[in-house]
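Please read through the structure below; I'll follow up with questions.
Only one protein chain is missing from this complex, and each of the others stays in its spot.
Chain lettering (A and B) follows the sequence in which the chains are written, and residue indices restart at 1 in each chain.
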Amino acid sequence: MENKQQTDSVPAEAGSVIHVAPSPHLSDTALTTQRMMMDVLIALAPVVGMALYVFQWYAVHQLVICVASCFAAESLFTTMRGKPITLKDYSAAVTGVILAMSLPGTAPWYVGVIASFVAIGIGKVIFGGIGMNIFNPAMVGRAFVMIAFASALGATGYEDALSKIDAITQATPLTAFKQNGIVAPLADLFWGSTNGSLGETSALACIIGGLYLCIRRTASWEIPAGVILISAVIGEIQCLVNPQAGWTVLHHLCGGALLFGAFFIATDPVTSPLTPKGKFIFGIGVGAFIMLLRLFSGYPEGVMFAVLLMNGVTPLINRWTIPRPLGSAK
Amino acid sequence: MVDMNPLKPLQPMPLSMMQYFRESYIVQGWLVLMLCFFFGGTLSGVQLKLNPIIEENKANETKQRIPELLLGPSEAQQPLDLKLHTIEVEKKGRKVFYNVYEARFADGKLAGWVTKAVGQGYADRIELLLGLDPNAEKITGVFILDQKETPGLGNKIVTEKWRSQFAGKETKQLLTVVKGGVKADHQIDAISGATISSKSVTAIINTAVNDLKGKLRG
Partner (left out) sequence: MAEQPTASERFIQGILPENPVYRQVLGLCPTLAVTNGMKPAMTMAGAVLFVLVCSNIITSLIRGLLKPHLRIIVFTLTIATFVTIADRFLAAFMYDMSKALGPYIPLIIVNCIIICRCEVCASKQGVFTAASDAVGQSLGYALALSSIAIVREVLGTGMIFGYRVLPEAWPDWSIMILPPGAFLTLGLLMGTVNWFSERK
């Protein structure tokens, strides 16, 4: 916006003069928050579609609750801070959709509402609104409800033996493996017919959406690359150490929220480092924490905590990876 | 001999007795010392007066539970004579001590045994009381004294509903934890979402039963 105003203020006769403006030098004026958020929403479409197909009303219910609550929270909190309401940049919608996709379909209504209000209020507005937050808002909201309602979001919260939908009557693949050593078929994990958080089940949908984001450069490819690389390495080591379990590298990658987290959650430009090198380190960190939590903690899945932990060290990574200007002293 | 060097370096003046006295630590700290004596006296008075009550509180914490653990809540009012034994168990070259209460009815008949058992839970140590019948063949009850399990999940081990499963279980077979409904006598239903806490409590009970079985004689 500012760039545009400056260009407008240049007198017409100065058209032949090279215009010099202070940074930031936005080469593409179309690159706005709104466009980025629209991109994310488009990329989420296959994930949402798959969730609607597998979980049906559960997904609709959770999506409506989370998106509506995020909009309500955004308007309420920005008004309280005396700022213009920023619903038009769709960031609240993105937070809402990602949050809904990261919750189990069976979670009661208040879980979605509280998670949304915490995500927008404590995760974002309290730090000064969009662009200022340290932690990924959707994950802050999810972490809050995860600890607050341990029984609704713990391993057993995902199951409902009486549900009409097959997927929900089973344990999530990671829980089934962790507790009983049952290995889910790889095809199910890839297409997404297993139980789990709404958006995480289908690896295919996450890859399609993620590739779109990376091609559009809305998400930086370095982050998912780092996550997938290190998870594959640690997964392979785990396989070599314990090959009879039958849980291969591909199970590690396709199962749980790893791909969803790598493409949609970790890539949030506000809470991830700025430089390509930093982004890669960030991705490595997220992947390593995910595998650490999966293999050694009491939780079956660790994407949320991994992303939040790495969000915390993002300023540090930024400081490490300041690019050195050409010709400066070593 | 004449002093050829009248300008002598300055020597510190020797302290007079009075000054020396005033600079000494004892005098500087007289208030602190006085307060120490005064406060020390007060505290020992308080300790003398209150310690018996505190010790009794500590003992009661365990003792009050014993009738309920052995006889069930309906007959918990019945008075029992308690006697504390320390039972030593040799385990892998290491000695383990159990504090076991021997409970007798007023007429001298043995009511049962109550022991304190400790073990690792999901979050921290779990301390519990385990009641056994006179021949140590059946568990009569379990009470959790101290735990720090996850609120909302693991801390349900303290609920009467879950604990009461243990009452009446036989000690000849080890207890196992199952999920989704008990199918056999020696099984304990896990708390949903807190399998580890459930298993920890059961393991503590199994260990204690195994260690003490055969050592409890009326």
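Just so we're on the same page, contacts are C-beta pairs under 8 Å (C-beta built on N, C-alpha and C of every residue); 3 or more make two chains touch, one makes a residue touch a chain.
Given the structure is predicted, the values throughout are model-derived calculations rather than measurements.
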Of B:I53, B:A106 or B:A184, the residue in touch with the unshown chain: B:I53
Candidate in contact with the missing chain, chosen from B:G29, B:P73 or B:G168: B:G29
From A:P108, A:G181, A:G246 or A:P323, residue that would touch the chain that is not displayed: A:P108
Contacts of chain B with the absent chain, listed as residue ranges: 28-29, 31-32, 35-36, 39, 42-43, 46-47, 50-51, 53-54, 57-58, 61, 150-152
Contacts of chain A with the absent chain, listed as residue ranges: 108, 110, 114, 122, 144, 147-150, 152
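Note that only the chains that are shown with their structure count from here on.
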Chain A and chain B: spacing of chain centres that average the CA atoms, whole Å: 46
Parts of chain A lying in touch with chain B, wherever the complex brings them together: 149-151, 154-157, 179, 298
For the chain B and chain A complex, residues of the former touching the latter: 122, 150-153, 192-193, 195-196
